[in-house]
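As you look at this complex, bear in mind that one protein chain is not there, while each of the others sits in place.
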Amino acid sequence: MQRNHNHPNQFAMVWIPGINELPMSVMISRESGKAAFTVRKHGHASTGLFNVKVGQQIGVRGPYGNSFDLKQGKLLLVGGGTGLVPMMRLLTFLKPDDDVTLLIGAKSKDEVFFEDLANSLLDKNSHQVIVSTDDGTYGERGYVTEVVKKLVSEIRFNAVYTCGPEIMMYKTVQLAHSKGLFVQASLERMMKCGVGICGSCCVGEDLVCRDGTIFDGPHLLSNKEFGHFHRNKAGILENY
Amino acid sequence: MQRNHNHPNQFAMVWIPGINELPMSVMISRESGKAAFTVRKHGHASTGLFNVKVGQQIGVRGPYGNSFDLKQGKLLLVGGGTGLVPMMRLLTFLKPDDDVTLLIGAKSKDEVFFEDLANSLLDKNSHQVIVSTDDGTYGERGYVTEVVKKLVSEIRFNAVYTCGPEIMMYKTVQLAHSKGLFVQASLERMMKCGVGICGSCCVGEDLVCRDGTIFDGPHLLSNKEFGHFHRNKAGILENY
Amino acid sequence: MATCIGKIQLERPVMLASGILGISLDVFNRLYRAGAGAVVTKSLSTEPWDGYPNPTIFSVNGGGWINAVGLSNPGAPNFAKIIEPNKDVPIIVSLVGSIPQDFEMMIKEFKNCKITAYELNLSCPHVAKVGLEVGDDPELVKKIVSTVKNSTNVPVIAKVGLGTTHYLTTVSAAIDSGIDAITAINTVRAMAIDVETQRPILSNKFGGLSGTPIKHIALRCVYEISSKYDIPIIGCGGISTWEDAVEFILAGSSAIQLGSAIGENWIHVFNDINKGVLEYMERKNYSTLEEMRGLAKKS
Partner (left out) sequence: MATCIGKIQLERPVMLASGILGISLDVFNRLYRAGAGAVVTKSLSTEPWDGYPNPTIFSVNGGGWINAVGLSNPGAPNFAKIIEPNKDVPIIVSLVGSIPQDFEMMIKEFKNCKITAYELNLSCPHVAKVGLEVGDDPELVKKIVSTVKNSTNVPVIAKVGLGTTHYLTTVSAAIDSGIDAITAINTVRAMAIDVETQRPILSNKFGGLSGTPIKHIALRCVYEISSKYDIPIIGCGGISTWEDAVEFILAGSSAIQLGSAIGENWIHVFNDINKGVLEYMERKNYSTLEEMRGLAKKS
């Protein structure tokens, strides 16, 4: 896949032959000019992808989706789970003068990843990487959004970017927006086509694959479904 | 239609709605950047095209076909009937140093056209325009190929180009080739698709619309059908 | 730009085709604001359906899509609740089922909804026992259409496609049973194979081809139906420009639907087409769409 350096955050539809096709964020790769994916072993499909052997072929279509609006200055990045993938890619687009705070949220110690990668990507910037685990087995104890709350009341960030579990993003967007900060979140929804025809990824009037995956905070807060509902495969609304 | 200045001689398929679609040579136009067609009122279709009113719409697809190989120096152009159209276009591609002889062949005086246009197109070149009519009502008397015969035995042309009735082209190619001159002819055949799939324009193993319409003399002389047969609408060979 | 499809009146002739983005009332409102004259919902069944696993969409080299979404939908009862608040948007509810009772039951669910028409999907080419398998059986088509016509006063449209029975037979059966209009056509059964892994790409193997590849096939179907029957037609298949829309109207359709074009030009396509058709009408001096409908049959 061709990587387009002007577009931090994009996703692709990744086909695991005989198993499924899943939306996956485009991850940075050690090989320049190439892209990678980071998979969390979860259900049937992601496990199938996880088990793909070197040399075995997978299919990729895309990249699809829009990208974060890059601001400069003091930046806050809040990521959880595989939502860290777009955050890692975002780090590669920073300017040398940016002052970056990255928050990594996880349930517990063994689910923390990318901390070292983040520190090395940021080694030329003024930065801090803060990890928080729900059970306190590593870093700060408690929800990562508690750290967000504290930081946004102390620091006037030029931008806040978030990707991860929807409740985490919802709270982050609310907190940042309440302080008048520029904030964007990258949403996840059930995706079938990835190109804006099947409708399965809709959130209120927005289609995540086509209008997003990244939306501005104010727009999201006016969307009745954000933070509350997502749709299952049949398109029925389910609570978070 | 976009005119491509690098390709002297091309044809287009011209649709006269409700009547027919005909191959027509691309003619030079007074408006720069545009092309025109010159129609000879002949049968049903060309008369239909002839009668098209200003503002009435016709359809054009193309341009198709290859172009003459432009040589420099002493050039002989031999045209008859609507075969003069590509010759006129060719004149617009000449270099200032070219020394041009244009032969116009016609049955009789009232079928002579483009003589003035040719002279004005050639006014910056060393040139002569010779007209010959079969019945001698204008210019030289007799077949234009008699003039060709005389000229090629006197002058060592750098190239000979011809378009018109097949017998005229056949003799011209023979004469020029016998003197070892570079010679090219632009063929006409029944055309349906114009793009090399229907096969209706075939001459031996060549497809006029796709391999031509312009061919080199030696290649043509090795083609058993050139100068002898053409195919009718059903694809049956008919004698010239 | 207003048009009548028999008893159905629309302000604008271009609708959203069934199965495309048709899942929430908010989206319907957005599309209506974006210029759609009406929206057709995803085809609804009596129960919710998950549809097929991914891959459900294949992007055809050179344009168009093959989809085997598998008629995933929240089911008519759930969906009726979603659109109950609707006041403004002309909504056409698409229904899919195997027997007349399925349709009867679903129509009851919509008793509190403001609906412009029902569209019976007799032509989905990749789900067993519904869609084309129904459309291919003229006797069943007659029974379903009669039942539906007896269950509602809202106009009823039958959507046909290329199946194993000639689609004109289905059209004729639907007309005999009192159908109000015909939508032509649905996707065309197709498949794609991956040469590296040597398998069909879609999880269901077969899917339906839509978009530009089927435009000229759909156009001839509209022309054939309108040449043979006196029934309002909604043209559908591969429409993406105002020229396409005009072609379908000249061939005899009263309105058109589109889906795949949204994948390429996003929802701007509605206004682009509206604008183009309007300019064409002005240039050619038509004051109503009706004046140009079917003109290509005259020559």
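Per-chain residue numbering starts at 1, and chain names A, B and C are given in the order in which the chains are listed.
One rule holds for everything that comes next: contacts are C-beta pairs under 8 Å (C-beta built on N, C-alpha and C of every residue); 3 or more make two chains touch, one makes a residue touch a chain.
Nothing here was measured: the structure is a model prediction, and the numbers come from that model.
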Partners of the unshown chain among those that are drawn: B, C
Listed residues B:Leu117, B:Ile155 or B:Val195, member touching the removed chain: B:Val195
Contacting the left-out chain in the complete assembly, out of C:Met105, C:Leu140, C:Ile175 or C:Leu295: C:Leu295
Hidden partner interface residues of chain C, rising order: 60-64, 66, 162-166, 168, 188-193, 195, 197-200, 205-206, 209, 212-214, 216-217, 219-220, 223, 243, 246-247, 250-251, 280, 292, 295-296, 298-299
Residues from chain B at the interface with the omitted partner, ascending: 13, 15, 17-18, 20-22, 45, 57, 59, 61, 192-200, 202, 204-205, 207, 210, 231-236
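In this text, only the chains that are shown with their structure count from here on.
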Overall pattern in which the protein chains touch one another (line/ring/star/complete/other): other
Remotest chain, chain A as reference, centres from CA atoms: B
Gap in Å, rounded to a whole number, between the CA centres of chain C and chain A: 36
Numbers and ranges of chain C residues touching at least 2 other chains: none
